[in-house]
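Here you go, one structure.
The other protein chains are all here in position, but one chain of the complex has been omitted.
So that you can tell them apart, the chains are marked A and B in the order they are listed, and the count of residues begins at 1 in each.
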Amino acid sequence: MNELRITTERHTQLLDITPQVREAVRDTNGASAVLVYVPHTTAGLTINEHADPMVARDFEMALEKLVPEAWGWKHIEEGEENAPSHPRASLMGPQVLVPLRDGELALGTWQGIYLWEHRTSPHRRKVTVTILGE
Amino acid sequence: MNELRITTERHTQLLDITPQVREAVRDTNGASAVLVYVPHTTAGLTINEHADPMVARDFEMALEKLVPEAWGWKHIEEGEENAPSHPRASLMGPQVLVPLRDGELALGTWQGIYLWEHRTSPHRRKVTVTILGE
Partner (left out) sequence: MNELRITTERHTQLLDITPQVREAVRDTNGASAVLVYVPHTTAGLTINEHADPMVARDFEMALEKLVPEAWGWKHIEEGEENAPSHPRASLMGPQVLVPLRDGELALGTWQGIYLWEHRTSPHRRKVTVTILGE
């Protein structure tokens, strides 16, 4: 299992981590797939288009509209308002699983792997990369 | 493949099943990840914070708001109103995949594995646990 460390910069941020994952799966010939996993409850992972950065900006806006701040949350964290961050994180999920072909990520032409920051105070995040066999 | 049986108690319920999954992956040294899977269409799985129970209560409220009863559904089940339960189930998904480290679930400090009950009449649910290798 490889561990990546990614520093996020703002609340509700989509951050392209494809290069880091690509590097982490190097020399894995013969493996079938890679599990990318985030061990956090206010961060997550998603696969989407990473050619036009506007797609990520749109998506950040959409997720904040889907699960708005104003829904009357009961969970309280001192000094932070992370209640909506939890369902947002689960809607996106803490993991992606990508097939490997000849030791390379078999992503589509337009697909990239994004880390989600959902927390109000951005953070240094851990991402684990686990190789799965045939 | 291991099978767990979990009894749910109410409509739109998040139930922490981390201890049962932890038990099911015992003695799996050398394995890479575990696939937890629900073979139902009105139940599902999610990973989220399980320290403060209010996070789960908030999430149940949020999912019912995201996909409300009042959307004019066409699917009819005699004696039950499960039409919104189906998209709710797919938004959350029927599976989670968690990496293993030295035969233990490599969950984050705050992460737990939850079973979702989406059906109007709660149920005895099946959850399968499948080990994936390197």
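Basically, a contact is a pair of C-beta atoms (placed from the backbone, for glycine too) under 8 Å apart; a residue touches a chain by one contact, two chains touch by 3 or more.
Predicted model only: the values in this text are computed from it and were never measured.
Of the options B:R5, B:K74 or B:R124, the residue whose C-beta touches the omitted chain is B:K74. In the complete complex, the hidden chain is touched by one of A:L15, A:A33, A:A83 or A:V127, namely A:A33.
Touching residues on chain A toward the chain that is not drawn are 32-33, 46-49, 52, 54-55, 57-59, 61-63, 65-66, 91-93, 96-99, 101, 106-111, 132-134. Where chain B meets the omitted chain, the residues involved are 1, 35, 37-41, 66-67, 71-76, 83-84, 86-87, 89-91, 93-95, 97, 126, 128, 130-133.
FYI, only the chains that are shown with their structure count from here on.
Relative orientation of chain A and chain B, expressed as the C-alpha superposition rotation angle, is 120° to the nearest 5.
Centre-to-centre, using mean CA coordinates, chain A is 20 Å away from chain B.
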